[in-house]
Structures are given as structure tokens and as C-alpha cells.
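Note that one protein chain is taken out, while the other chains of the complex remain in position.
Chain IDs A and B follow the sequence of writing; residue 1 opens each chain.
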Amino acid sequence: METRESTGKAAPLLAVRGIYKSFALNAVLKGIDLDVMPGEVLALIGGNGAGKSTLMKIIMGIYSYDQGELSINGAAVALNRPSDALAQGIYMVPQEPLLFPNMTVEENVIIGFDKSKAELHKELVDTMAGIGWNLDLGRKASSLSIAEQQLVEILRGILRHARLLILDEPTSALTFDEVKSLFGVVRDLREKGIGIIYITHRLAEVFDIATHVAIMRDGSITIQGPVENFTREDLVKGLLPPDAEVSAQTRTAAASEVDYSARPVLELENFSGYGFSNVSLKVWPGEILGVAGVVGAGRTEMATTIFGMDKVLGGRVLLNGNDITGKKTRQVILAGLNYVPEDRHLNGLFKICDVSANTTSASLYGGALGRVFLNRKAEYDITEKYVKNFRTKITGHDQLTGSLSGGNQQKVVIGRSLATSPGIVILDEPTRGIDAAARGDVYHIIQQLREQGLSILLISSDMEELEELADRVVTMYQGRINAEFRGTDINQDHLTAAAFGIVGQEAKGI
Amino acid sequence: MKDRSLKPNASKTLRRLWNGSSFRWNLFLLALITAECVVFGVANSKFLSLPRIFASANGDLTFWYVSVFVTFVMITGGIDIQSCSIVGLTSIIIGVAWQDFGMNIWVASLLAVAVSVACGALSGFFVAYCGVQAMVVTLGGSFLYSGLGLLVSTLSSTEAYKGISGFPDSFKALTKTKVFDLIPLQMILFLLLLTAAYLLLHRSKYGRKVFLVGVNPAAAEYSGINSRWISMSTYILSGLAAGITGVVMTSQLGTAKSDLGGNFTMTIITACVLGGTLSTGGKGSAIGTALAAISITLLRFGMPLCFGVNKQYLDIPIGVLLVVVVVGRAVFSNPSVIAWAGRLRKKTTKAGS
Partner (left out) sequence: MNAVKKLIKAREFTSFLFLAVLFLAVGLINPAFLSLENISACFNSSVVYTLIAVGMAFAIFIGEIDVSVGSTMGLSAAVAGTMIQNHSNWLLAFAVGILIGVVVGLINGWGVAVMKIPSLIFTLGTNGILRGLMYLQVGVEQVNSLPKEFKDMSSRTLLGNFTVYYCCAVLLTVCIHLLLTRTRRGRYFIAVGDNAGGAELVGIPATRTKVTAYLICGVLSAAAGILFASRIGIVTSLSGNGYEMKAVAACVLGGISLSGGVGSVIGAGIGAVIMASISYLLVFMGFSSNYDNAITGVILITIVVADALMQYRAAVNNRHARLAARTSAALGGKGAAGQ
């Protein structure tokens, strides 16, 4: 993997050398080398969890790094906080706009500048005229659509005369025309010699706007170079792990066949909600249905809406033939469906509570733990059952889950969802942020459950994982199901391509 | 390797007790109380007379009863600063209903407690279902309920500042009777309330839900728990406690006044925080709060008696106590401090071996 320093003569605008970063035991960045020259648009692609966001936050001074070096125009810099990065002419347009909701558009853009308000106003107006974006400067930011908020963030970056502009998925909420004008802006900035790092999930955009491309996978850069050196297939390959070729045959044998003639456990009919629309799928007893896709595809939103956490906009959800559309969470759990949240830190764990409180938190309704008083023995039994089955490494039931490793934390949360005796469990990114050994344990658990006749809806961005575990896989893209794969068609190639929106003949279309 | 397959037995229970998050802090509070008794007892032997202590505690009943249940509120991450106003409202309702409306004193008391529960429910509804900050709602509530108390007092023929008195003996007996000729009934009542609070908070499924909602309301929702109802119910409980306090205080003082609740708001919060309740929610102990309340009362009794400290300066040590406890806890739960302490311990054990 060669950097381009050896080929270019001028010092790169931004040079990243050997950056390592771990969060606790989790290594997120494993030695990143990257160059951005002035006037370059570097497209940075990678799956979820590849480390792109972390790297950008390090460049922007929000995170610190464990090892490595950053230089601007050949001179090493220390970027300990965002104002340092701003002073160096770096600006990041975040993926989710971070505007001040109660300020107007104009106030949001010009805050933090030294120049006079009149000057800034003129500059802002001129810039907007130059781009051709029409935005009422007096509107409150909270009233803007997401697309408009994103435009405001981009305006901030332009007005800062950044030397290096980082755009984190800038087009995720823009319409076709807005995207075109954004590309015009990007080309303009390129001509002015500004370097741009452009993070995207849309491979098509790479060929439209980027001059160079780099692919991140699992904390390192796998491919880097000028865009013209690559084809789309090359990029997809770069997103896969090196042993992807062999993967087609690694499905564990001795898996019992799924009876597709039985009544499906879960059925979605034209199910629509916020973030996804017209999803129809079925899950059969004892089946593991994988749901692949990239961040923002709508998978989690679909799951949480099934689970009663958000409003249903249309369609139906049938569980064992019973309509549970729009029911509250507790009723959904009682009906036999449970959900392991995507972000266990935010939504899954009670970190300052112990293992038994966490394991039994969903069992507090009904009689499992007693009538009024908590049946300590029942609590112990339930907790012990899952600790033993999952081989969870704890010092005792009274250990606080906040001090467990990621893998063991996940086991506790999975145990909780199983304690309510569901017929189907939705697992949302169950192996995110856990080490390889625990990952193997979780796979074993999933397969065990399958053997016992439990159905699993496995939402995952890890194509390898889906390949190994799933009986069938559907992929979601921009809120809709765009492909379904069975049998040997479940391989990382197909899944990755479909997740990025590329669907070919192999996909049994919906 | 610990054999985890053993069923719970005595030593396991003991171990679990020791590791229980509140147990060690409660021991500290017990030690604090003991220290106070020793220090004050030595300074002035008159301190160590139970009748005197009980007598002085009579005035503090408000915050004893109420803090134990405000603990519930704070565990869910909220706060309740309207209790004192509700106490006064309860008191005046008893007085006016009995004297000017001719109700039976016990019926009047029941009515007053019902009103106090409604007050708690109203504020709880705004906090839990409308998403308003607890501090502001209960602030408005404190204005509203004390104002209502004043208005109720105008319904009476007695002037507001005089207060209604002359209650029947059976009512006054509530707080004049002494069990074993020593312990006033209201102390027994406190123990009963404390037991109820302990069972509710630490032994029942409801209490478990209260903790979970306080630790992570989102995860609680994902576990199928109705976080909003649980949150609102804690305000109902603290309203109820304030109502009961109103009845007891009215009986004890023999007067019904709309400002009977006094100015105990800060003391209530201090008792909760000192008792081990995290203001951010998720941690707390009914027993801890009770022990903290007792230690504060001993302080308020002991300092004037033994060291001649004027009663009005007592806010200083209590304020200092609050700040020290909160800052100390923040410092010692800071991960870098814990890491430093760990290194220090390693160094000393290495040096020792």
C-alpha cells in the first residue's frame, strides 16, 4: 500500500501517518496512512464500523489518537481540540447537522468569526448567489429540513475558507438538484486548491466527483489511489475481507432445514414508518433472516417501529398470525417478540446495575419474578441460566455490567431478550464492538437458538457474519428492500454490492 | 474459581449485602451517627437522653417522612421541591374542614391526604408526560399549593396567622401517645413508613422498575417498562408522604396553619443526597436517606446544645456537608482518580511485600 508522497513533489495538504486509536479494549484504527493534496477530492468509503468517523474526528480535534502523526503542509501539528483544527484551516461538515436550533441561518453560519457582521453578511450572500442556493437567512434553524440544515453546515465550511474540508455523507438527505449544485461547489473549491475528504456510501458518487479514492476496512486502508485506476468491482472487492473468495463454502453444515411450508412467525406487509417504506418480508420458524444494509438504510427504524417505539405509517405486522401493528412495547414482548437494541450503551444496558438486574429487566411484568415482591430466587435462576448457557465471564451476578467487556455485555442483553420466551428475536448489530472470541460465542448462541426452533431477524452490517449465519438475507437500501438472497447466493460480494445500492441479476428481486 | 452453581446461602447473602451499592454507604452513615453521638455525648451528657432527642426530632418529622419518599423521585432523575407547600395545604384543609365545615376530624384528614396525592399526581403528570423539567414544575407547584393553602385559610372564620386549634383529644393522641412510655407514636409511624418504603423500593418489582427508569429510561422502555407512568407514580408517593406529614404535624403542634411545612426544602434534598441518592438518578436507598435525616437531626440538636451554636447558623454545616459529599463523590468516581488510586494501591502492596 503506497502513499502518494513518493510520487508527488509538493508536501501534502494533510498527511496522516500511522494513526492508531483504541477505545478501551477496542482497536478502531490500526495504523492509518493517508494523503490529501490541495485540489484533490478524496472519496473515503467503508462499511459501518470501519473507523471513518473516528478518523475524521481525530483530524478535527474532537478525539485524540494513541499513536501516529498528523501534518499540514508538511509541518507536524497537534490538534487537541476543534479550535486548533479550525485554526489550521480544517473544517468538518458533520453527517448529522449540529446547528443551533434557536438561531437563524445567518447566525448559525457566522458565529465564531472575527470579522464584522456586515462583512460576513455580504460574503454569505455572495457565496450563496455564486452557488445558486436559495435559503432564507432569517429562518430559525429548527424549522429547516434536514437537507437545508446540511446546506447550512456546508456554507459554514465554505465561509471558513477551510484549506481542508471534510464532508461526511453530505448528500444523504439532498435531492437530485441539490446534489448537482453541491458537486458544482466541490468542483469550485477544487479549483481554488482546497482539499476535500468526501465520505460516502454511494459508489456512484465516487466516480462522479472524486479525484482519488481510499477504502477503509476494519481500521485500516485497503485501497488507495486515483479514481481512474479502479472500476466499481474493484471498489466492492476492497470493501471485503481478504479471504472473501473462500467464504462461499464456510456455512456450517448440520443446520436443520427450515420448513417453509409452515406459517411464518413474523410477517411484514407493506410496512412503512419513519425511515423505511413498503417493507414486506416473512420469517419462518427456526429461520435466521439476515437484514443487510449500510447506516441509514432504515433497518433499525424498521425494527424499533415493529417494537412499538415509533409511529407506524402504514402496513401491518403479524406475529404468529396475530396483528401487532402499532402495539406498545410491553404488549409486543408479551406477544412473543423481543429486540436487542443496536446501541447497547445507549439503549441496552443499565450500566450501574448488576448482571441480574439487567438480565431480568424485561421480565418484570407477568408472573415470572413473583407477584408484588421480587422473587430473588427466580431472579437468580433466570440469570444463572443465561450466564451458564452463554458462558458469560462475570465475577458474580452482582457485577455491574458497566465493567464487563463488550462481548459479555452483549451476552447479558441477549439473555434478557430471551428471558421473556419469545418466538422470534430481532438482533440489531449483535457483534458490533466485541472481540473475536466473544463474537464466536455469540455466533454459537445464535445457532443454538436456531436449533431450538427460535426465529431470528439478524440485522447486521458484517457481511461475513450474515454469510455464516443466515438462511436467507434481504438487503435494505434507502428505506426499501432491494434484494433477497438464498443459499449459495449469500456471499459477501452480493451482499456488499446490494447494500451499496448495486443490484444485479442474482438478486431475487422483491 | 467461584462455583456459581451453588444456590444462595448465608455467606452468599452476606457477600451480596456487602457488595450492594448502598450497604457500604449506609454503614458510613451509621458510623457518622455513632460519631455524632460520641462527640455530642462527651461534650454534654444531656445529649444522650432519648426523650430529649425524640422531642427535638418532632420538629424535623417533615423532612424525615418526606425525604424517604422524595428519594423515589430523585432515583428516577427528578426532583421535588413542593412538598413543604403540600404539607401546609394538607394541614389547613384539615383545620378548615373540621372547624368550619363540621367534618369528622379523621374524615377531614383523609380528605386532606387525598388532596395531597392529587397535588403530587398533577406535578408528576407534567414532569412525566409533558416533559417539563421537574425543578420548574415543582417550583410552580410550591407557589401554587402554598397559595391554595392561603386561600383555603380564608374560608375559615379564624384569621390565617392564628391557625386553627382545639382539636379533639383522639386526634392529638396520635402524637401524644408513647409506646413503652418512651417512643412517640410518630416515631413508630416513621419506622412503618420507612419499612414500607424499603419494601417498595428494594424488594418489589415496582422498586426495581423505579431504579431501571432512573439508570436508563431508554433501555427501560426497550425492556417494556412504562417509564412515564413509573416516573409519575414517584411524585404521587412523595405527595402522599407530604400529606401524611401534614396530618401528623397538625396533630403534634395542635394547630392547623397553611405554612406548617416550614422551609425544609433544602434539608430534604440534602438528606437524599447525603443518603446516597445520585441526583442524576439510578442510585439511592430508603434506609440511607433515613439515616442521613437522622444524622442531620442529631446535628441540629447537638450543636446548639453542646457547643452553643446558634440554631440559625446550622445551615452552614449542612450546606458544607452537601457540597463536600457531592464534590467528594464526583472526585472519587472520576475514572482517572480511580486509576490513580489503583496505581497507588499497587505501589504500596509492592512496597509491602
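Going forward, a contact is a pair of C-beta atoms (placed from the backbone, for glycine too) under 8 Å apart; a residue touches a chain by one contact, two chains touch by 3 or more.
Being a predicted model, the structure only gives us computed values, none of them experimental.
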item	value
Contact with the hidden chain (one of B:S223, B:T270 or B:S295)	B:T270
Full-complex contact with the absent chain, from A:A78, A:L98 or A:V372	A:L98
Candidates B:F143, B:W229 or B:W340 - the one touching the absent chain	B:F143
Those residues of subunit B which, in the complete complex, touch the missing chain	79, 126, 130-133, 135-137, 139-148, 150-151, 153-154, 160, 263, 266, 269-270, 273, 279-280, 310, 312-320, 322-323, 326-327, 330-331
Touching residues on subunit A - with respect to the absent chain	60, 62, 81-83, 86, 92, 94, 98-103, 107, 111-114, 117, 138, 142, 145-147, 156, 171-176, 179, 202, 204-205, 274-277, 296, 298, 301, 311, 477-480, 482, 501-503
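By definition in this document, only the chains that are shown with their structure count from here on.
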item	value
Whole-Å separation of chain centres (CA-atom averages), subunit A against subunit B	45
In the complex, subunit B residues that touch subunit A	2, 4-5, 7-8, 15-16, 19-21, 199, 203-209, 211-212, 215-216, 218-226, 282-283
Footprint of subunit B on subunit A - complex, ascending	307, 309, 329-330, 332-334, 339, 341, 346-353, 357, 360-362, 364-365, 369-370, 372-374, 376-377, 380, 384, 387-388, 395-398, 416, 420
